[in-house]
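My questions will all concern the structure given below.
With one protein chain withheld, the remaining protein chains of the complex are depicted in position.
A, B and C label the chains in the order they appear, each numbered from 1.
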Amino acid sequence: MIEAPDLSLAALAPLLFIFGAACVGVLVEAFWPRDTRHPVQVSVALVGTVGALVCTLLLAGSREITAGGALAVDGAGLFLQATIAGLGALSLLLFAERSLDPARSAFVTSAAVPAGSPRDRELLTSTRVQTEVYPLASFAIGGMMLFTAANDLLIMFVALEVLSLPLYLISGMARRRRLLSQEAAVKYFLLGAFASAFFLYGLALVYGATGSVRFSDIRSASLADGTDILLVLGLALLVVGLLFKASVAPFHTWTPDVYQGAPTPVTAFMAACTKVAAFGAILRLLYVAFGTAEWTWRPLVYGVAIVSMIVGAVLGLTQTDLKRMLAYSSIAHAGFLLTGVIGLGAGGEGSGLAATMFYLLAYGLTTLGAFAVLTLIRVGDGEATHLSQWAGLASRSPLVAAVMALFLLALAGIPLTAGFTGKFAVFRAAIEEGAWPLALVALLASAVAAFFYLRVIVLMYFSSPAADGPTVGVPGLPTTIVLAITATATVALGIVPGSVLDVAEQAAIFVG
Amino acid sequence: MSETLPADGLLGLSWLLIALPLAGAAVLLLGGRRTDRWGHLLGTATVVAAFVLAVACTFQLAGLEERSAEVELFTFISTGELDVRAGLLYDPLSAVFVLLITGVGSLIHIYSIGYMAHDPARRRFFAYLNLFVAAMLLLVLGNSFVALYVGWEGVGLASYLLIAFWYTRPAAATAAKKAFIMNRVGDVGLALAIFVMFAQLGTTSYAGVFGAVGTLAGGTVTALGLLLLLGACGKSGQFPLQAWLPDAMEGPTPVSALIHAATMVTAGVYLIARCAPIYDETPTARAAVLAVGAVTLLIGAIAGCAYDDIKKVLAYSTVSQIGYMFLAVGLGPAGYVAGLAHLLAHGFFKAGLFLGAGSVMHAMNDSVDMRRFGGLWNKLPITFATFGLGYLALIGFPFLSGYFTKDAIIEAALDRGDVWGWVLGGVAVLGAGLTAFYMTRLMLMTFFGRARWEDGVHPHEAPSVMTAPMIVLAVGSVGAGFLLVSAFPLSGWLEPVFGEPEEAAHVVAPLTVGLVVTAVMALGVLAAWLFVGRREVPVTAPVRVSPVTRAARHALYADAVNESLFMRPGQWLTRALVFVDNRGVDGAVNGLAATLGGSSSRLGRAQTGFVRTYALGMLGGAVLVAGALLAVTAG
Amino acid sequence: MTLTYYLVLAAILFTIGAVGVLVRRNAIVVFMCIELMLNSVNLTLVTFARATGTVDGQIMAFFVMVVAAAEVVVGLAIIMSIYRTRRSASVDDANLLKY
């Protein structure tokens, strides 16, 4: 008699909601008439994400391990799931924006049509919209949420694939500059699959070393025999796979290319949500499964954090494309986040977990907002992402420039913005654990990084506008909502972060 | 030091002495053009009023048993252990100076009414003069070194403003700046002396410092004495800071008379005399004062022999005469009174000489070149007469003031009784001869001989508003010496300050000294007549002259030394530092930025865009990660 | 015959796959190399399952296969779309995004 695994449906509600919405989306795609499909898809996806968000909020405080030990429902997981769901919903709103592009969507009408072909040119001006992206994105969001809740390596791997595969696809679906977009998709796919292979091999080695892929089993095994070479190698490969997703140097190389090539709403989605999911998985893996072997990986995380911060900050200096610049910024921020991971302390009692979670939320909101502003500035049919095109924006459109400046200052970590609170939290955690040299490097790196954020402000405010400068699109309702929420949150998390910090503090618990 | 009491009566109002001219300056400066019409009268009135008050105060002081009074005004700076009160000390020494300043000051203010009558900026001139009088009075009346310092720099400012009065002339502007800077060098000495006092004694008031100076270690007192001497040298144009004083003649002539002859430049003498209790404790510093005095005396006299500019000759004469005063006060108790007597007498005759020179310039279209003067004695009779009396007084013609006061100094020097006494006495006598030479040369070139005037010059006597002060000063020049040395001995008046004058055992009988000095003076006059008076004076200075003359013309190369030792290296240093700062310090920062940018582009090259390269990077990273983890585990 | 040989074989296969990713240009071949890596993992999993005497590893191998299949679908779609545009499946040709 095979015992049915215990399934706490309530605890799984967020996942069920989003995956259900994704499945409904597939059905809608198949059966709903094309001309009214778009609003329906948007609604379904939003219902899924918002519903998932509400579910996680309702679940707040619960701690259990369910689904036969495969899933953990705990404070940290729920906080991150909520973050992903919320940021995902905002990203979906960006997907749904229809008033900026003259062709009423940022996505290609038919991805199968070769770029540049007569049919493609014909479709370019049609107002037919692509609606497959919504279920795809919903699946990705679901995968991400699963990723942070996975309590065994296999589920983690499956979640990794569930979140990655749709992303590969939708990064190739840009309406404009399709060649770049397709190239991004190919690169992302090949490298992503390559990284998955590493993760998987790590999984296999850990399985071999411990006889299980369950985190709790790994934990007890590593406690008993922390120096097992197989186990250590497995850990190394697992970490490689996760660092890739989190775009931590030296596994960051795909990030600039993909961020630049992908449609901007997708880039925003990846920058905000993937980062959260990847770090959720890293935190869980390192602290739940390998928490007792902390001393083995601490130097490693220490090292990659430094490399990532330096690579991100230094390489960002000479970028001329805003999306690419924000990609390097994301690499640097991955490094800052890792200082928070260091700050977890032995066994995770430190304030690092709460700090990292807060940082993820703050960074996600800010970067999402920055990319949202990017979609507004257009030249010809596409977005004006080259820096020089932003010269003198402030005199053309003070409000947009001010909002962008706010996001940039937040990314630079200037006080009274969310970025500062987040940085303060993670650096505090790191210093509390005695990692002040790391914090010092991080601070210097953020000073270097500040230069390229400032450069954009200099261009927007202190340069005279170019004669044939870009136009500033009037955002439709979805983008307006996104900008309003992200900007407000960026300021609010900077000035009155108390309640959110409290929530993060209370939620900073892993089960397992 | 005698006891001092809180002042009452008129002495309690002695702050008005400072306030009156200060108010005058304020009204004139802030009032603007509205005060143009009567500004000069107000300016003169305040100083005359101060003089009247000073006379009254002095009479009251004479009636006091202690002959000393302090006026506490307000707390200036009080923090921690430092407590500086703004207060005045009216004692015989300051009274002497107050009378000199306000007295000669009044005369020169009156003179200036005429002298500056046609200058559009006359109001400003009087404002600055008033400012000077106020600062100078603060200098001599202050009851602490801080108050002295405030006045000290205040007169420096007034001097700066007045030298640069005709600021559109670059030479005047440069001279003013030079004066201020060299004074500042001296001020540093004074400031450091004050710091030492505070550090060692915890106070800066005269009473506190002089009362406790005996408790200090010898080295500290010597340091104090030397620092104060540095300050005194700066203000009084003494070696090695003498070079600014002749240049200061770029200012209007009344300024030269008041500030750069009669009063401000004697502040150094005042300082050393005031600090007698300090110098009493330190023979070393006192010897330094002597040395400075002797050296300066000769430098000034030698340079005075060679210049053709009437004001510069007088300026070097001032340098030289102040050298006498330093020499005197450096002699210690024996010389204080002699030095101060000479100071007062000098105040009269040198002010008179300058006013006379001003009158000559006034007559000669502001020319100062003596080679273009000559034969003026009958064109400017009053000027000639007053100038002549001043001249006689200066060279020490028997029974005029210089005779009494200079002889007293020489006697005091000889009275030391040692070798140095003879050396110093000899120097002083030699200086007297040189003085006679250059002043006679000046007289001859200016008033006698053939008229060598430039075209269009029509000499005429000055108006009476100018001549009247000259006459008063001439009278003073004649009588001051006798009055101060014999009739109303200064030594008695100053007794509360310097103590009972001791009757020195004379090494050489005073009569002998008088005869020798007179003889040397006569030699000087004779030499001048032989070299200058007998022959025709060329209108351009001869070029081929002996090295001695050339050196004298360059004031013994003081400017050249300053230039090559300080100015040039300073300029090079500045230029070098600007380079270092731009290229070195800032360059390092910019270089760091450039390095970051450069490494950014170089690292960016690694981002080739090829999937294979990226995969290689990831693989390499994975190997590193695995290696690192294994290393940590193994280690 | 010890299980170590299987593990070594799997490791060699994994390495061959990884090296293939680095040296091959055709996107399809690169992708196949990745598949090779995944399958070497399957071998490892099965070997370990044998070693520990459980079936977990074998079940996981099935999971991997399913996931790999999904990956093929997505991957080939992407590669096809770029091939149709560029008429080339060389990964080196897709080189617009760099630095």
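The rule is short, and it goes like this: contacts are C-beta pairs under 8 Å (C-beta built on N, C-alpha and C of every residue); 3 or more make two chains touch, one makes a residue touch a chain.
Methods note: contacts and distances are computed from a predicted model.
Not shown: a single chain whose UniProt protein name, out of "Cytochrome c oxidase subunit 3 family protein", "Sodium:proton antiporter", "NADH dehydrogenase subunit M" or "Ribose ABC transporter ribose-binding protein", is "NADH dehydrogenase subunit M".
Across the entire complex, contacts from the unshown chain go to A, B.
One of B:F51, B:F198 or B:F498 touches the chain omitted from the figure, and that residue is B:F198.
In the complete complex, the hidden chain is touched by one of A:V40, A:V379, A:L443 or A:V491, namely A:L443. The chain omitted from view is touched by exactly one of A:D6, A:E122, A:D381 or A:D502, namely A:D502.
When the whole complex is considered, the residue among B:A62, B:A451, B:L530 or B:L573 that touches the unshown chain is B:L573.
Where chain A meets the chain that is not shown, the touching residues are 354, 395, 409, 412-416, 420-421, 424-425, 427-428, 431-432, 436, 439-440, 443-444, 446-447, 450-451, 454-455, 457-458, 461-464, 496-498, 501-502, 505. If you put the missing chain back, the residues of chain B touching it would be 29, 74-82, 146, 149-154, 157, 160, 164, 167-170, 172-174, 176-177, 180-181, 184-185, 187-188, 191-192, 194-196, 198-199, 570, 573-575, 577-578, 581, 585-586, 589.
The rule is short, and it goes like this: only the chains that are shown with their structure count from here on.
Under the stated contact rule, the graph of chain-to-chain touches is complete, every pair of chains being in contact. One finds 95 Å separating the Cα centroids of chain B and chain C.
Chain A and chain C, compared by their mean Cα positions, are separated by 25 Å. For this pair, chain A with chain B, the centres built from the Cα atoms lie 78 Å apart. Each of the following residues of chain C touches two or more other chains: 18, 21, 30, 91, 94-98. For chain A, residues that reach two or more other chains under the stated contact definition are 186-187, 190, 194, 256-257.
Those residues of chain A that touch chain C in the shared complex are 111-112, 114-117, 154, 157-158, 161, 165, 168-169, 172, 178-180, 182-187, 189-190, 193-194, 196-197, 200-201, 203-205, 207-208, 211-213, 256-257, 260-261.
Put simply, chain A touches chain B in their complex at residues 186-187, 190-191, 194-195, 198, 226-227, 229, 232-233, 235-237, 239-240, 243-244, 250-251, 253-254, 256-257, 295-297, 299-300, 303-304, 311, 314-318, 448, 451. Here chain B touches chain C in the complex through residues 604-605, 607-612, 615-616, 619, going by the rule given at the top.
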